[in-house]
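In this view, the complex is presented without one of its protein chains, the others remaining in place.
Every chain is named by a letter (A, B and C) in the order it is written, and numbering of its residues begins at 1.
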Amino acid sequence: MMFIINQGVSDMQVQLFRDEFEEMGYRTIFCPGADMTAIGLIGNTNALEVSHIVETHEIIRSGTRVSEPYKLVNRLFHPNNESITVNKVVFGEGHFQVISGPCSVESEEQIIEVARSIKKSGATVLRGGAYKPRSSPYSFQGLHEEGLKLLSLAKKETGLPLITEMTNINQLKYFDDVDIIQIGARNMQNFDLLKEVGHCRKPILLKRGLYNTIDEFLMSAEYIMAGGNENIIFCERGIRTIETLTRNTLDISAIPLLKRKSFLPVIIDPSHASGIRSLVAPLSRAAIAVGADGLMIETHNNPSKALCDGAQSLDLIQFEELMKDIKRRMEFEGKSN
Amino acid sequence: MMFIINQGVSDMQVQLFRDEFEEMGYRTIFCPGADMTAIGLIGNTNALEVSHIVETHEIIRSGTRVSEPYKLVNRLFHPNNESITVNKVVFGEGHFQVISGPCSVESEEQIIEVARSIKKSGATVLRGGAYKPRSSPYSFQGLHEEGLKLLSLAKKETGLPLITEMTNINQLKYFDDVDIIQIGARNMQNFDLLKEVGHCRKPILLKRGLYNTIDEFLMSAEYIMAGGNENIIFCERGIRTIETLTRNTLDISAIPLLKRKSFLPVIIDPSHASGIRSLVAPLSRAAIAVGADGLMIETHNNPSKALCDGAQSLDLIQFEELMKDIKRRMEFEGKSN
Amino acid sequence: MMFIINQGVSDMQVQLFRDEFEEMGYRTIFCPGADMTAIGLIGNTNALEVSHIVETHEIIRSGTRVSEPYKLVNRLFHPNNESITVNKVVFGEGHFQVISGPCSVESEEQIIEVARSIKKSGATVLRGGAYKPRSSPYSFQGLHEEGLKLLSLAKKETGLPLITEMTNINQLKYFDDVDIIQIGARNMQNFDLLKEVGHCRKPILLKRGLYNTIDEFLMSAEYIMAGGNENIIFCERGIRTIETLTRNTLDISAIPLLKRKSFLPVIIDPSHASGIRSLVAPLSRAAIAVGADGLMIETHNNPSKALCDGAQSLDLIQFEELMKDIKRRMEFEGKSN
Partner (left out) sequence: MMFIINQGVSDMQVQLFRDEFEEMGYRTIFCPGADMTAIGLIGNTNALEVSHIVETHEIIRSGTRVSEPYKLVNRLFHPNNESITVNKVVFGEGHFQVISGPCSVESEEQIIEVARSIKKSGATVLRGGAYKPRSSPYSFQGLHEEGLKLLSLAKKETGLPLITEMTNINQLKYFDDVDIIQIGARNMQNFDLLKEVGHCRKPILLKRGLYNTIDEFLMSAEYIMAGGNENIIFCERGIRTIETLTRNTLDISAIPLLKRKSFLPVIIDPSHASGIRSLVAPLSRAAIAVGADGLMIETHNNPSKALCDGAQSLDLIQFEELMKDIKRRMEFEGKSN
């Protein structure tokens, strides 16, 4: 960290400031100038906050963090891209995966029909919600353990690996058959949950919060990795902005930025990002072109009867059509499953 | 709910639409017109989503929700203001309470000194964080159970009721001495936690999420109340906007709006809303004038050494000064402790 | 427009409401129901505001606009896509154009060198700022008329049509050689200027405001078209959100949405959207894939010496490289210049 000292500060005051931080184990460097003076702080400054130091020390005018506050997920200390393999399905370099399935698991018939169909169309991972965080207590909350059992049946039937959302670590005992644990947007800063899944060894799909910056997204991944779990896939799913025609605003720039700042795979969820069925195809095309490692797309065997988010779900025929285009584009980009 | 039907739709299609919802138990009304036609849906539509129905029925052009999706917290069904009493401290009609204390409990000496001083200055509830949700895993996370024990000592010493944040229902067993459970901004849509504290009988202070609308804030209170806990205090603490000089933007309009839409007490946290010590006093003055039922203000015996959020904490003398002004204003507004 | 009437309203009150609007020339339809009642308003409601009517009539509980407030730019009344031809360069169906050049025209040498180079690389329109809206009065404000003369020289030299920003209608007399008038983001709701360029016959490139919704964007185009100028190209250039790593957040979903709601061409400006040079290429790839009709990309012969926005400008070699990729992708998408 670098700090600028106010004019007219005495040598004594500067020395007291340096002493304070040297006692805490930092080294300080002093850069005197004609009109202004700077002090640098060397060491692990992750636990310090610039604004705090500026506000609590009268002699300091302003400050800036020189290094980024995350380190385990930082490309600076880990220059190569990392791939994550889930039941032979590879997320990362040279691969492009499409996760698909219904917002909620509703019945055996539904999930089996969807799983068979999306597999045939080319999806490589099956999604389906069993524990649903809904903003109204009166909305359908998911089938819970029963939903997980139905997902297991669909996995047995099709061989597709499973991803589903966990909202509480107490659910872990039911997750034996689940291959990727999803942490939803509203839990991106549920730090208790992040710590707990950091102790799992299953891969984590971490969705960006509706109002979180990319730096906060990286810090949440850092929480998981600090617990020992290095298998993290980022999922950009739109942020809340002043635009109201779409449910959220897909931040497509987040993909190249996350890839520059970290070494982990990044996918896009065009269904939740837009909330509009007819935008899923164009946003999926943009996702491949911008360099994402995959997509998560909601499908349903009967969207008009879906118990949640039907407005953004593709039906199985629409998904089949989209996958034909996606495969053509994967080939163009030199990517395979 | 009201829906507008596209032009050129056949009577048969309209009948099918009406049948679908009448089978679900709703009554429908049909309003034919020259250039457009409307259908109304009567019954408990809380579980329905307008956008879903519009997108999944081709004959429908647009729709609108006539009634608000929350009912237990809705003033419409509960016209009188409700007060909440905590250890003889009353939140609501005619009262104004100031909650104060440090961001984090750090030591016995600290919390006792702060508690004694703020009580003398006029605070009526003691706050102090034991479980701290921090955006970096490397920041100080609180003293946990040890912090709660220190809070109990301060309560014993001063008689002040206690408020502290709960981040996980497993912490409940340590909360015997706590009088108000705080649900933090990042957990406002942690629906699992909301359901669980809905089964407690302790009052809940619910902080508004950084990116949540007032309607979502009301829905989160509805979650708690649906569990049986009717003692909820709203806390406006700023939302994230494009302004970056302040940590968040205090949404002062939320106070009269929450009071119009619900019957529950509402307080303001000017410390987290601004993140800047010198704004705490002017925002506190605005809070009383706009009609809030209280304040939550961070104080510390030595802000420059605070382990978190020192930049926004008042020292004990500054708090004493502020309280003199607040008392004068309470008298002007006809409010008492 | 549809309005829902409060319960317990008398027939007399309803009649007065209907009379008020029928006197204004609207027809009303009345839809009585058991628990609620609706009134529809038929006619040109563009000049009415729903919220105004609700707030000013006690008998009304809520209202909704059935039709969109723009009509000239609305696809509903103009189902076919429209192309715009500028000096033989076609924007729209089956075409993809790349506009390029420096943020500011700085010297004859600079603009001629850039124009020659980008033409060789494949750009089809030359951009260059002469009147620069800058947030600081102390920043370089452009060369004004002198800049326009230099642009004319570059056009004469290369044959490339010109686009440049107009900030004031008084500049029109210098715009003889300019082929497309750009209305900048900060002027998207400068309604005086919109009306004035509505009386020109030159094509208008209308940039989206930093904080404007897509509906407002369409209304600003409606302003221009209401003046008689039907040659409008939309340009999405990012909106301001909570993300601060990028200068703005490119709203990629705006492209399919604008194409669904209107019939006009839409291009993307990845340079201003991100403010970061290394994001220009990935965002350009996303733009073609999502269905945009073109790109506007900042280039400079010496970005490190650029008088404005150098950080986002490509140098001429980087642009040449990017254009090779863009041509390959245009072919894949079946588009040509």
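Simple rule for what comes next: a residue touches a chain if its C-beta (ideal position, glycine included) is under 8 Å from a C-beta of that chain, and two chains touch if they have at least 3 such contacts.
It should be emphasised that the depicted structure is a prediction, and the values quoted were computed from it without experimental measurement.
Engineer: Pick from C:Glu106, C:Asp179 or C:Glu222: which residue touches the chain that isn't shown?
Structural biologist: Here the residue in touch with the unshown chain is C:Glu222.
Engineer: In the full complex, which of C:Lys155, C:Arg208 or C:Arg240 touches the chain missing from this view?
Structural biologist: Counting the whole complex, the residue in contact with the absent chain is C:Arg240.
Engineer: Could you tell me which of C:Gly25, C:Pro79 or C:Pro137 touches the chain that is not displayed?
Structural biologist: The missing chain is touched by C:Pro137.
Engineer: Using the document's definition of touch, tell me which of B:Ile288, B:Leu316 or B:Met330 contacts the absent chain.
Structural biologist: Candidates B:Ile288, B:Leu316 or B:Met330; residue touching the omitted chain: B:Ile288.
Engineer: For chain A, which residues touch the unseen chain?
Structural biologist: Interface residues of chain A facing the absent chain: 2, 4, 27, 29-36, 38, 40, 42, 61-62, 64, 66, 211, 240-242, 244.
Engineer: Tell me, which residues in chain B touch the chain that this view leaves out?
Structural biologist: Those residues of chain B that touch the unshown chain are 211-215, 239, 241-246, 249-257, 260, 273-274, 278-279, 282-283, 285-291, 329, 332.
Engineer: Touching the hidden chain in the full complex, which residues of chain C are there? Just list them.
Structural biologist: Touching the chain left out of view, chain C contributes residues 46-47, 49, 51-52, 54-57, 69-70, 133-140, 167-168, 186-187, 189-192, 195, 210-211, 216, 219-220, 222-223, 226, 240, 275-277, 303-304, 306, 309-312.
Keep in mind that, in the parts below, only the chains that are shown with their structure count from here on.
Engineer: So what angle, to the nearest 5 degrees, turns chain A so that its CA atoms land on those of chain B?
Structural biologist: My answer is 180 degrees for the C-alpha fit.
Engineer: On a C-alpha centroid basis, what's the spacing between chain A and chain B, in Å?
Structural biologist: So the centre of chain A lies 27 Å away from the centre of chain B.
Engineer: Where in chain A do residues touch two or more other chains at once?
Structural biologist: Within chain A, the residues that touch at least two other chains are 211.
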